[in-house]
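Before we start, here is the structure in question, set down as structure tokens.
For this view, one protein chain was removed and the others were kept in their places.
Up next is chain A:
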Amino acid sequence: MIVYILKRLAIAIPTLLVLIIASFLLMHTAPGGPFTSERAVPPEVLANLNAKYGLDQPLWKQIATYLWNVVAHFDFGPSFSYKDRSVNDIIAQGFPVTLTYGFLSFIAAVLVGVTLGVTAAIKRNSWLDYLAVGISIGAQVLPNFVMAPILVLIFTLSLHWLPGGGWSFDDPRFWIMPVIALSTSYMASIARITRSSMLETLSSNHIRTARAKGLPKRKIIMRHALKPALLPVISYLGPAFVSMITGSVIVDVYFTTGGIGKSFVDSALNRDYAVMMGITILLGTLTILFNLVVDIVYGWIDPKIRY
């Protein structure tokens, strides 16, 4: 097991380094520098500015410095468009919000999706099954940026039940629409995957044996069927996590929740490369760590994985 985890780590760490170096090089080769503006800056001033921010150093040294600051101090440097704020300040302000509704969405997607999928598989060809299949087909064409306006249309503009945007940590009414908008399509995918793998598991030999020796149905499902049936779901969680992180940008922008997604889009429009890179690296790191956890859980559950 330890060897397996080490092997996974041996992939995760280079991935992280590639991500950081690649985005740094991207930023470096981008046309225009941070001090390019309409007003010409005297060359002496520009040289001073470059020296202050270390931009006169050779490229490898700049990369090394950036890497060191990021890895050792979690310091993404100053923002290019806000004088008094560092990238860290911007992330610290928005990240808790994104993390809160992101976590809730993830839990909701997994719990509801698995329950729906398992129920649909057990009661195959019942109205419940058709409902679950119908939802999962429908949700494929309703990504978060389509769900968000529709939800606002229903719950805010028509029913006046929920606030159409904003965020408060104390008032769960602000959380409902972001969570629904973000989780629906993943919930549907998880339900579909669970259903088909559960159906496959239920027709396998070890379940037939369990049924033959007279175990109650509930016990068969909880003890014998659920674990193998969840393996495909677990391997879907990695990609789902990535697209949920991506989807949080839509939620932040559309519901003005004040999360880091909004900062990312703003910095993209302002060409604030430092903030963009900081957020990309942060979310990339999260993704890689999450994939690592998924891999370890998978190896722990599936005895067929050799490590």
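Here, a contact is a pair of C-beta atoms (placed from the backbone, for glycine too) under 8 Å apart; a residue touches a chain by one contact, two chains touch by 3 or more; residues count from 1.
We adopt the following convention: contacts and distances are computed from a predicted model.
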Omitted chain (choose from "N-methylhydantoinase A", "RNA polymerase sigma-70 factor (ECF subfamily)", "Oligopeptide transport system permease protein OppC" or "Carbon monoxide dehydrogenase subunit G (CoxG)") - UniProt protein name: "Oligopeptide transport system permease protein OppC"
Sole contact to the chain not displayed, among A:I5, A:L99, A:V146 or A:I176: A:V146
Residue among A:I176, A:L215 or A:A268 touching the omitted chain: A:A268
Interface with the unshown chain - residue positions in chain A: 11-12, 14-15, 18-19, 22-23, 26-27, 29-31, 137, 140-143, 145-146, 148-149, 152-153, 157, 164, 242, 245-246, 249-250, 253-254, 264-265, 268-269, 271, 273, 276-277, 279-280, 283-284, 287-288, 291
